[in-house]
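The complex appears here without one of its protein chains, the remainder shown in place.
By letter and in written order, the chains are A and B; residue numbering begins at 1 in each of them.
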Amino acid sequence: MRQVRLPQTLADLWSLLNKDPTALIFSGGTDLFVKMRADKVAASTMIGLERLAALRDIREDNGDIRIGACATHENILRHPLIAAHLPVLVQALRTLGSPPIRTMGTIGGNICTASPAGDTLPPLYVLRAEVEIASSKGSRSVPIPDFIAGPGQIRLAAGEIVTGVRVKKPAEFNLHHFEKVGQRKSMSCAVAGMAALLRVTPSGAIEACRLAWGSVGPTVMTDAGIENFLTGKILSPDTLSAAARQVTRMVMPIDDVRATADYRRTVSGNLLLRLSGMENPTIELKRQSPSEGM
Amino acid sequence: MNIRFTLNGKAMDLDAAADRRVVDLLREDLGLTGAKEGCGAGECGTCSILVDGEHRLSCLMIAAQLSGRDVVTIEGLSEKDRLHPLQESFIRHGAVQCGFCTPGMIIGAAALLKRNPQPSREEIREGLAGNLCRCTGYQKIVDAVEAALLPEEKL
Partner (left out) sequence: MDIQIPEIGKSFARPDAAAKVTGAEKYAVDYYGDHLLWAGVRRAEVAHGRIRNLDTSAAARLPGVMAVLTGRDVPGANRQGIVHKDQPVLATDKVRYSGDAVALVLAENRETLKQAIDLIEVDIETLPGVFTVDEALKPDAPVLHEEHPGGNVLLKAEIKAGKGESALKDCHILIEETFDVPMQAHAFLETENGIAWQEADGRVVLIASTQAPFRDKWEISHALGLGMDRMRVISPYLGGAFGGKDGATVQCFLVLAALHAGGRPVKMWWNREENFAAGYKRHAAHMRYRLGANSDGTLQALHCRLYYNTGAYAHLGGEVMALGMEHAGGPYRIPHTLIEGWCVYTNNPIAGAMRGFGVAQVSFAIEQMMDLLAAKLNINPLALRKKNALRRGDQNTSGVTMTQSTGIGDCLAALAENPLWLKRNDWKQAAGPFKKRGVGVSAVFNAMGYGRGLPDSAIAKIELTEGGRIRVYNGVTDMGQGNATAFVQIAGQILCQENTRIELVQPDTDRTLPSGSSSAGRTTYTYGNALIKASESLRRKIIGRAALMLLADTLDHLELLPGRVRDLQSGREIPLEMIGSMMAAEDRICISQFLMPVVRDKLDTGKGFIIGFPHLIFSYAAHLACIEVDELTGAVEVKNYAAATEAGRVLNPQTFTQQVQGAIAQGIGYALYEEIKMEQGRLLTPDFTTYHIPGAMDVPEISSQIVETWEPSGPYGMKGVGEVGSNGPLPAIANALADACGIRLTCSPLKQERVLEALSQSRREGGS
(Lines give C-alpha, C1' and ligand atoms only; values in the text may rest on other atoms or scores of the structure.)
Protein backbone atom coordinates (compact mmCIF):
# COMPACT_ATOMS: atom_id res chain seq x y z
CA MET A 1 0.00 0.00 0.00
CA ARG A 2 1.16 3.46 -0.83
CA GLN A 3 0.93 6.55 1.34
CA VAL A 4 -1.39 9.15 -0.10
CA ARG A 5 -1.28 12.73 1.08
CA LEU A 6 -3.65 15.50 0.09
CA PRO A 7 -2.20 18.71 1.50
CA GLN A 8 -4.57 21.62 2.04
CA THR A 9 -2.00 24.37 1.98
CA LEU A 10 1.18 25.07 0.07
CA ALA A 11 3.08 25.11 3.35
CA ASP A 12 1.95 21.53 4.01
CA LEU A 13 2.86 20.58 0.49
CA TRP A 14 6.39 21.96 0.81
CA SER A 15 6.98 20.16 4.05
CA LEU A 16 5.75 16.89 2.54
CA LEU A 17 7.96 17.40 -0.50
CA ASN A 18 10.94 18.24 1.65
CA LYS A 19 10.47 15.01 3.53
CA ASP A 20 10.10 12.94 0.37
CA PRO A 21 11.25 14.73 -2.76
CA THR A 22 10.66 11.57 -4.82
CA ALA A 23 6.96 11.43 -3.96
CA LEU A 24 4.70 11.10 -6.98
CA ILE A 25 2.65 14.18 -7.62
CA PHE A 26 -0.81 13.88 -9.06
CA SER A 27 -3.52 16.29 -9.83
CA GLY A 28 -6.54 14.81 -11.66
CA GLY A 29 -4.83 11.44 -11.92
CA THR A 30 -6.14 10.82 -15.43
CA ASP A 31 -2.65 10.27 -16.75
CA LEU A 32 -0.86 9.03 -13.71
CA PHE A 33 -3.38 6.40 -12.60
CA VAL A 34 -3.56 4.97 -16.09
CA LYS A 35 0.23 4.64 -16.08
CA MET A 36 0.23 3.12 -12.61
CA ARG A 37 -2.27 0.51 -13.72
CA ALA A 38 0.08 -0.46 -16.52
CA ASP A 39 2.94 -0.68 -14.00
CA LYS A 40 4.74 2.13 -15.69
CA VAL A 41 5.39 4.12 -12.52
CA ALA A 42 5.99 3.18 -8.94
CA ALA A 43 6.39 5.16 -5.74
CA SER A 44 5.80 4.67 -2.08
CA THR A 45 4.22 8.06 -1.51
CA MET A 46 1.76 9.98 -3.59
CA ILE A 47 0.86 13.60 -3.10
CA GLY A 48 -2.38 14.88 -4.58
CA LEU A 49 -2.71 18.56 -5.37
CA GLU A 50 -6.50 18.57 -5.67
CA ARG A 51 -7.15 20.28 -2.35
CA LEU A 52 -4.86 23.25 -2.89
CA ALA A 53 -7.32 26.05 -3.57
CA ALA A 54 -4.43 28.34 -4.46
CA LEU A 55 -3.66 26.20 -7.51
CA ARG A 56 -7.17 26.10 -8.88
CA ASP A 57 -8.13 29.63 -9.64
CA ILE A 58 -8.36 31.31 -12.98
CA ARG A 59 -7.97 35.04 -12.87
CA GLU A 60 -6.69 38.23 -14.40
CA ASP A 61 -3.35 39.25 -13.05
CA ASN A 62 -1.76 42.50 -14.13
CA GLY A 63 -3.65 42.28 -17.40
CA ASP A 64 -2.45 38.72 -18.02
CA ILE A 65 -4.53 35.63 -17.62
CA ARG A 66 -3.31 33.18 -15.04
CA ILE A 67 -4.65 29.67 -14.89
CA GLY A 68 -3.87 27.60 -11.81
CA ALA A 69 -2.20 24.25 -12.51
CA CYS A 70 -5.05 22.39 -10.87
CA ALA A 71 -7.82 24.12 -12.80
CA THR A 72 -9.67 21.32 -14.52
CA HIS A 73 -10.30 21.39 -18.23
CA GLU A 74 -13.99 21.78 -17.56
CA ASN A 75 -13.41 24.78 -15.25
CA ILE A 76 -11.25 26.45 -17.85
CA LEU A 77 -13.62 25.70 -20.67
CA ARG A 78 -16.49 27.37 -18.88
CA HIS A 79 -14.67 30.32 -17.42
CA PRO A 80 -15.87 33.63 -18.91
CA LEU A 81 -12.38 35.07 -18.95
CA ILE A 82 -11.09 32.22 -21.03
CA ALA A 83 -14.08 32.24 -23.35
CA ALA A 84 -13.66 35.94 -23.91
CA HIS A 85 -9.93 35.99 -24.54
CA LEU A 86 -8.65 32.54 -25.37
CA PRO A 87 -11.01 30.89 -27.86
CA VAL A 88 -8.13 28.87 -29.23
CA LEU A 89 -7.74 27.18 -25.87
CA VAL A 90 -11.47 26.63 -25.54
CA GLN A 91 -11.60 24.98 -28.94
CA ALA A 92 -8.78 22.66 -27.99
CA LEU A 93 -10.27 21.76 -24.62
CA ARG A 94 -13.54 20.83 -26.21
CA THR A 95 -11.78 18.08 -28.10
CA LEU A 96 -9.88 16.82 -25.07
CA GLY A 97 -10.98 13.41 -23.84
CA SER A 98 -14.58 13.32 -22.72
CA PRO A 99 -16.70 15.12 -20.15
CA PRO A 100 -15.51 13.05 -17.17
CA ILE A 101 -11.89 13.28 -18.31
CA ARG A 102 -12.28 17.04 -18.58
CA THR A 103 -13.90 17.18 -15.16
CA MET A 104 -11.00 15.33 -13.60
CA GLY A 105 -7.98 16.25 -15.70
CA THR A 106 -6.09 19.50 -15.21
CA ILE A 107 -4.06 21.84 -17.32
CA GLY A 108 -1.05 21.35 -15.06
CA GLY A 109 -1.33 17.62 -15.59
CA ASN A 110 -1.58 18.06 -19.33
CA ILE A 111 1.53 20.24 -19.41
CA CYS A 112 3.54 17.98 -17.11
CA THR A 113 2.57 14.86 -19.03
CA ALA A 114 4.26 16.59 -21.96
CA SER A 115 2.72 14.22 -24.43
CA PRO A 116 3.34 15.21 -28.04
CA ALA A 117 -0.43 14.77 -28.36
CA GLY A 118 -1.36 16.92 -25.36
CA ASP A 119 -4.23 19.02 -26.60
CA THR A 120 -3.63 22.12 -24.53
CA LEU A 121 -0.05 22.40 -25.72
CA PRO A 122 -0.40 23.81 -29.25
CA PRO A 123 -2.69 26.59 -27.96
CA LEU A 124 -0.32 27.31 -25.08
CA TYR A 125 2.59 27.54 -27.53
CA VAL A 126 0.84 30.03 -29.79
CA LEU A 127 -0.25 31.97 -26.72
CA ARG A 128 3.43 32.07 -25.65
CA ALA A 129 2.47 30.74 -22.25
CA GLU A 130 4.81 30.99 -19.30
CA VAL A 131 4.87 28.04 -16.94
CA GLU A 132 4.98 29.02 -13.28
CA ILE A 133 7.04 26.77 -11.11
CA ALA A 134 7.45 26.82 -7.37
CA SER A 135 9.14 24.95 -4.57
CA SER A 136 9.70 25.57 -0.90
CA LYS A 137 12.61 27.72 -1.93
CA GLY A 138 10.78 30.11 -4.21
CA SER A 139 9.27 30.40 -7.63
CA ARG A 140 10.29 30.96 -11.22
CA SER A 141 8.65 31.00 -14.56
CA VAL A 142 9.75 29.72 -17.95
CA PRO A 143 8.33 29.88 -21.45
CA ILE A 144 6.54 26.65 -22.24
CA PRO A 145 8.92 25.57 -25.04
CA ASP A 146 11.76 25.73 -22.55
CA PHE A 147 9.83 23.78 -19.98
CA ILE A 148 8.98 20.84 -22.21
CA ALA A 149 12.14 19.04 -23.17
CA GLY A 150 10.81 16.08 -25.15
CA PRO A 151 8.09 13.49 -25.16
CA GLY A 152 7.16 13.00 -21.50
CA GLN A 153 10.12 15.10 -20.43
CA ILE A 154 9.89 18.33 -18.47
CA ARG A 155 12.47 20.53 -16.83
CA LEU A 156 11.34 20.36 -13.25
CA ALA A 157 13.71 19.88 -10.35
CA ALA A 158 13.00 17.58 -7.42
CA GLY A 159 10.78 19.36 -4.93
CA GLU A 160 9.31 21.65 -7.57
CA ILE A 161 5.79 21.69 -8.90
CA VAL A 162 4.00 23.61 -11.57
CA THR A 163 1.67 26.13 -9.99
CA GLY A 164 0.08 27.58 -13.08
CA VAL A 165 0.38 29.04 -16.55
CA ARG A 166 0.28 32.66 -17.48
CA VAL A 167 -0.58 34.11 -20.88
CA LYS A 168 -0.86 37.61 -22.21
CA LYS A 169 -4.25 38.43 -23.67
CA PRO A 170 -3.74 37.94 -27.37
CA ALA A 171 -5.52 41.17 -28.20
CA GLU A 172 -3.64 41.62 -31.45
CA PHE A 173 -5.18 38.48 -32.96
CA ASN A 174 -8.67 38.31 -34.35
CA LEU A 175 -8.70 34.74 -35.58
CA HIS A 176 -8.35 31.84 -33.21
CA HIS A 177 -8.37 28.37 -34.64
CA PHE A 178 -7.70 24.89 -33.38
CA GLU A 179 -8.27 21.62 -35.15
CA LYS A 180 -7.50 18.13 -34.02
CA VAL A 181 -7.48 15.07 -36.19
CA GLY A 182 -8.38 11.97 -34.25
CA GLN A 183 -9.90 8.65 -35.16
CA ARG A 184 -13.28 9.55 -33.79
CA LYS A 185 -14.98 12.67 -32.57
CA SER A 186 -14.31 12.35 -28.89
CA MET A 187 -11.94 10.40 -26.67
CA SER A 188 -9.35 10.28 -29.32
CA CYS A 189 -5.68 10.89 -28.98
CA ALA A 190 -4.63 13.45 -31.60
CA VAL A 191 -3.07 12.06 -34.76
CA ALA A 192 -2.29 15.64 -35.64
CA GLY A 193 -3.44 19.00 -34.35
CA MET A 194 -2.89 22.62 -35.15
CA ALA A 195 -3.43 25.82 -33.22
CA ALA A 196 -3.40 29.15 -35.01
CA LEU A 197 -3.63 32.79 -34.00
CA LEU A 198 -3.90 35.29 -36.82
CA ARG A 199 -4.62 38.91 -37.36
CA VAL A 200 -6.36 39.27 -40.66
CA THR A 201 -7.50 42.56 -42.17
CA PRO A 202 -10.98 42.91 -43.63
CA SER A 203 -9.40 42.59 -47.06
CA GLY A 204 -7.83 39.28 -46.06
CA ALA A 205 -4.24 40.30 -45.47
CA ILE A 206 -2.44 38.39 -42.75
CA GLU A 207 -0.81 40.94 -40.48
CA ALA A 208 0.42 38.58 -37.82
CA CYS A 209 0.34 34.89 -37.24
CA ARG A 210 1.44 32.20 -34.85
CA LEU A 211 1.11 28.52 -35.58
CA ALA A 212 1.82 25.34 -33.66
CA TRP A 213 1.35 21.68 -34.45
CA GLY A 214 0.85 18.78 -32.06
CA SER A 215 1.46 15.05 -32.49
CA VAL A 216 3.81 15.54 -35.39
CA GLY A 217 7.10 15.74 -33.57
CA PRO A 218 8.69 14.97 -30.22
CA THR A 219 7.11 18.12 -28.83
CA VAL A 220 4.87 20.81 -30.27
CA MET A 221 6.31 22.05 -33.55
CA THR A 222 6.53 25.73 -34.44
CA ASP A 223 8.42 27.51 -37.20
CA ALA A 224 9.14 31.20 -37.39
CA GLY A 225 10.02 30.87 -41.07
CA ILE A 226 6.54 29.73 -41.97
CA GLU A 227 4.95 32.40 -39.82
CA ASN A 228 7.10 35.02 -41.52
CA PHE A 229 6.26 33.62 -44.92
CA LEU A 230 2.56 34.04 -44.26
CA THR A 231 2.79 37.46 -42.66
CA GLY A 232 1.93 40.18 -45.10
CA LYS A 233 0.28 37.79 -47.56
CA ILE A 234 -3.36 37.37 -48.40
CA LEU A 235 -5.18 34.53 -46.65
CA SER A 236 -5.86 32.59 -49.84
CA PRO A 237 -5.74 28.95 -50.80
CA ASP A 238 -2.61 29.57 -52.86
CA THR A 239 -0.69 31.19 -50.05
CA LEU A 240 -1.78 28.54 -47.64
CA SER A 241 -0.85 25.75 -50.02
CA ALA A 242 2.60 27.19 -50.40
CA ALA A 243 2.94 27.38 -46.63
CA ALA A 244 1.52 23.89 -46.26
CA ARG A 245 4.31 22.51 -48.39
CA GLN A 246 6.80 24.09 -46.01
CA VAL A 247 4.93 22.59 -43.08
CA THR A 248 5.23 19.10 -44.45
CA ARG A 249 8.99 19.58 -44.61
CA MET A 250 9.22 21.11 -41.17
CA VAL A 251 7.31 18.57 -39.05
CA MET A 252 9.01 15.44 -37.70
CA PRO A 253 6.28 12.86 -37.26
CA ILE A 254 6.68 9.19 -36.50
CA ASP A 255 4.73 6.08 -37.45
CA ASP A 256 2.62 4.59 -34.73
CA VAL A 257 -0.48 2.47 -34.37
CA ARG A 258 -2.73 5.47 -34.95
CA ALA A 259 -1.22 6.77 -38.18
CA THR A 260 1.83 6.75 -40.37
CA ALA A 261 4.35 9.54 -40.43
CA ASP A 262 3.39 10.25 -44.04
CA TYR A 263 -0.21 10.82 -43.17
CA ARG A 264 0.69 13.06 -40.27
CA ARG A 265 2.97 15.04 -42.51
CA THR A 266 0.36 15.58 -45.21
CA VAL A 267 -2.34 16.44 -42.74
CA SER A 268 -0.16 18.93 -40.89
CA GLY A 269 0.01 20.90 -44.07
CA ASN A 270 -3.59 20.38 -44.98
CA LEU A 271 -4.77 21.69 -41.63
CA LEU A 272 -3.43 25.05 -42.65
CA LEU A 273 -5.67 25.08 -45.72
CA ARG A 274 -8.70 25.03 -43.46
CA LEU A 275 -7.96 28.66 -42.63
CA SER A 276 -8.83 29.65 -46.16
CA GLY A 277 -12.48 29.29 -45.37
CA MET A 278 -12.17 31.81 -42.56
CA GLU A 279 -11.60 35.23 -44.06
CA ASN A 280 -14.24 36.72 -41.86
CA PRO A 281 -12.55 36.47 -38.50
CA THR A 282 -14.83 38.65 -36.39
CA ILE A 283 -17.52 36.03 -36.80
CA GLU A 284 -15.05 33.52 -35.53
CA LEU A 285 -14.57 35.51 -32.36
CA LYS A 286 -18.25 36.12 -31.86
CA ARG A 287 -18.98 32.44 -32.11
CA GLN A 288 -17.15 31.89 -28.86
CA SER A 289 -19.56 33.67 -26.57
CA PRO A 290 -19.03 33.03 -22.87
CA SER A 291 -22.43 31.45 -22.46
CA GLU A 292 -21.55 28.75 -24.92
CA GLY A 293 -19.96 25.53 -23.83
CA MET A 294 -21.52 22.58 -22.25
CA MET B 1 -6.44 5.06 6.45
CA ASN B 2 -9.65 6.36 7.96
CA ILE B 3 -11.91 7.96 5.37
CA ARG B 4 -15.06 9.92 6.08
CA PHE B 5 -17.39 10.92 3.32
CA THR B 6 -21.03 10.90 2.34
CA LEU B 7 -22.20 8.03 0.19
CA ASN B 8 -25.68 8.18 -1.27
CA GLY B 9 -26.73 10.50 1.50
CA LYS B 10 -25.29 8.43 4.32
CA ALA B 11 -22.29 9.41 6.40
CA MET B 12 -19.52 6.87 5.96
CA ASP B 13 -16.57 6.30 8.19
CA LEU B 14 -14.40 3.49 7.01
CA ASP B 15 -10.92 2.12 6.95
CA ALA B 16 -9.41 1.44 3.59
CA ALA B 17 -6.04 1.45 1.94
CA ALA B 18 -5.48 5.03 0.83
CA ASP B 19 -4.58 3.92 -2.66
CA ARG B 20 -7.44 1.49 -3.14
CA ARG B 21 -9.25 2.23 -6.37
CA VAL B 22 -12.65 3.69 -5.68
CA VAL B 23 -14.30 1.27 -8.08
CA ASP B 24 -12.97 -1.64 -6.01
CA LEU B 25 -13.93 0.01 -2.77
CA LEU B 26 -17.49 0.47 -3.96
CA ARG B 27 -17.93 -2.91 -5.59
CA GLU B 28 -15.93 -5.22 -3.37
CA ASP B 29 -15.87 -3.57 0.02
CA LEU B 30 -19.25 -1.86 0.02
CA GLY B 31 -21.20 -4.22 -2.24
CA LEU B 32 -22.33 -1.41 -4.52
CA THR B 33 -21.97 -3.19 -7.84
CA GLY B 34 -23.96 -0.68 -9.89
CA ALA B 35 -20.74 0.98 -11.01
CA LYS B 36 -19.03 -1.41 -13.40
CA GLU B 37 -15.51 -1.70 -14.66
CA GLY B 38 -15.38 -1.92 -18.43
CA CYS B 39 -11.79 -0.82 -19.01
CA GLY B 40 -10.11 0.42 -15.85
CA ALA B 41 -8.48 3.19 -17.85
CA GLY B 42 -10.94 6.04 -18.21
CA GLU B 43 -12.12 5.06 -21.67
CA CYS B 44 -15.59 3.63 -21.19
CA GLY B 45 -17.44 5.43 -18.43
CA THR B 46 -19.10 2.34 -16.95
CA CYS B 47 -17.56 3.16 -13.56
CA SER B 48 -19.04 6.67 -13.46
CA ILE B 49 -20.05 8.20 -10.14
CA LEU B 50 -20.97 11.69 -8.98
CA VAL B 51 -18.49 13.36 -6.66
CA ASP B 52 -19.77 16.67 -5.28
CA GLY B 53 -22.23 16.53 -8.16
CA GLU B 54 -19.58 16.14 -10.84
CA HIS B 55 -19.14 13.23 -13.22
CA ARG B 56 -16.08 11.25 -12.27
CA LEU B 57 -14.61 7.89 -13.08
CA SER B 58 -14.18 5.62 -10.10
CA CYS B 59 -11.53 3.54 -11.87
CA LEU B 60 -9.26 6.60 -11.92
CA MET B 61 -9.77 7.63 -8.31
CA ILE B 62 -8.30 6.33 -5.12
CA ALA B 63 -9.95 6.03 -1.73
CA ALA B 64 -8.10 8.94 -0.13
CA GLN B 65 -9.69 11.30 -2.64
CA LEU B 66 -13.14 10.56 -1.28
CA SER B 67 -12.43 12.09 2.08
CA GLY B 68 -14.91 14.86 2.82
CA ARG B 69 -16.73 14.43 -0.50
CA ASP B 70 -20.34 13.79 -1.33
CA VAL B 71 -20.50 10.68 -3.44
CA VAL B 72 -23.55 9.42 -5.31
CA THR B 73 -23.59 6.12 -7.15
CA ILE B 74 -26.37 4.77 -9.32
CA GLU B 75 -27.80 3.05 -6.27
CA GLY B 76 -28.26 6.42 -4.61
CA LEU B 77 -29.89 8.21 -7.51
CA SER B 78 -33.41 6.98 -6.90
CA GLU B 79 -35.29 7.73 -3.73
CA LYS B 80 -36.69 4.66 -2.05
CA ASP B 81 -39.50 3.58 -4.36
CA ARG B 82 -39.31 6.51 -6.73
CA LEU B 83 -36.99 6.20 -9.66
CA HIS B 84 -35.03 9.21 -10.82
CA PRO B 85 -36.68 10.76 -13.89
CA LEU B 86 -33.73 9.68 -15.98
CA GLN B 87 -34.17 6.11 -14.85
CA GLU B 88 -37.88 6.23 -15.70
CA SER B 89 -37.08 7.70 -19.05
CA PHE B 90 -34.39 5.13 -19.86
CA ILE B 91 -36.90 2.36 -19.25
CA ARG B 92 -39.68 3.99 -21.23
CA HIS B 93 -37.60 4.95 -24.23
CA GLY B 94 -35.83 1.65 -24.60
CA ALA B 95 -32.42 3.08 -23.75
CA VAL B 96 -31.46 -0.13 -21.97
CA GLN B 97 -30.29 -3.22 -23.77
CA CYS B 98 -27.66 -5.33 -22.05
CA GLY B 99 -27.68 -2.55 -19.49
CA PHE B 100 -24.02 -2.75 -18.61
CA CYS B 101 -23.38 0.84 -19.65
CA THR B 102 -26.65 2.03 -18.18
CA PRO B 103 -25.63 2.98 -14.62
CA GLY B 104 -22.68 4.98 -15.90
CA MET B 105 -24.73 6.46 -18.70
CA ILE B 106 -27.42 7.65 -16.31
CA ILE B 107 -24.82 9.13 -13.97
CA GLY B 108 -23.25 10.91 -16.94
CA ALA B 109 -26.65 12.16 -18.05
CA ALA B 110 -27.50 13.39 -14.54
CA ALA B 111 -24.26 15.38 -14.47
CA LEU B 112 -25.00 16.76 -17.91
CA LEU B 113 -28.49 17.91 -17.00
CA LYS B 114 -27.08 19.61 -13.96
CA ARG B 115 -24.69 21.60 -16.13
CA ASN B 116 -27.21 22.16 -18.89
CA PRO B 117 -30.86 21.50 -18.04
CA GLN B 118 -32.10 21.87 -21.62
CA PRO B 119 -29.52 20.24 -23.84
CA SER B 120 -30.06 19.81 -27.55
CA ARG B 121 -29.64 16.32 -29.00
CA GLU B 122 -26.20 17.33 -30.19
CA GLU B 123 -25.29 18.54 -26.71
CA ILE B 124 -26.57 15.32 -25.20
CA ARG B 125 -24.29 13.37 -27.50
CA GLU B 126 -21.36 15.59 -26.53
CA GLY B 127 -22.23 15.27 -22.87
CA LEU B 128 -22.30 11.48 -23.04
CA ALA B 129 -19.19 11.15 -25.17
CA GLY B 130 -17.31 9.59 -22.27
CA ASN B 131 -19.76 6.74 -21.85
CA LEU B 132 -19.47 3.97 -24.39
CA CYS B 133 -22.38 1.75 -25.24
CA ARG B 134 -21.92 -1.21 -27.54
CA CYS B 135 -25.58 -2.20 -27.80
CA THR B 136 -27.87 0.70 -28.51
CA GLY B 137 -26.26 2.92 -31.11
CA TYR B 138 -27.04 5.72 -28.61
CA GLN B 139 -30.17 6.98 -30.30
CA LYS B 140 -32.60 5.73 -27.71
CA ILE B 141 -30.29 6.96 -24.98
CA VAL B 142 -30.43 10.41 -26.50
CA ASP B 143 -34.22 10.07 -26.75
CA ALA B 144 -34.40 9.13 -23.09
CA VAL B 145 -32.26 11.99 -21.88
CA GLU B 146 -34.13 14.44 -24.05
CA ALA B 147 -37.42 13.30 -22.62
CA ALA B 148 -36.30 13.33 -19.00
CA LEU B 149 -37.13 16.85 -18.00
CA LEU B 150 -36.00 17.07 -14.46
CA PRO B 151 -38.33 18.47 -11.84
CA GLU B 152 -37.04 21.70 -10.29
CA GLU B 153 -35.75 20.29 -7.05
CA LYS B 154 -33.41 17.95 -8.88
CA LEU B 155 -31.56 20.71 -10.68
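Following the convention adopted for this analysis, contacts are C-beta pairs under 8 Å (C-beta built on N, C-alpha and C of every residue); 3 or more make two chains touch, one makes a residue touch a chain.
What you see is a predicted model, and the numbers here were worked out from it, not measured in a lab.
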| item | value |
| --- | --- |
| Full-complex contact with the absent chain, from A:3, A:45 or A:266 | A:266 |
| Contacts of chain A with the absent chain, listed as residue ranges | 98, 181, 183-189, 191, 257-260, 263, 266-267, 270-271, 273-274, 276-277 |
| Residue ranges of chain B at the interface with the undisplayed chain | 27-28, 31-36, 38-41, 43-44, 46, 73-75, 77-78, 83, 86-87, 90-92, 94, 96-103, 106, 121, 124-126, 128-142 |
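Keep in mind that, in the parts below, only the chains that are shown with their structure count from here on.
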| item | value |
| --- | --- |
| Contact set on chain A toward chain B in their complex | 1-4, 6, 29-30, 33-34, 37, 46, 48, 50, 74, 97-101, 103-104, 185-187, 294 |
| Complex interface listing, chain B residues touching chain A | 1, 17-19, 40-43, 45, 48, 54-57, 59-65, 67, 108, 111-112, 115-116, 119, 123, 126-131 |
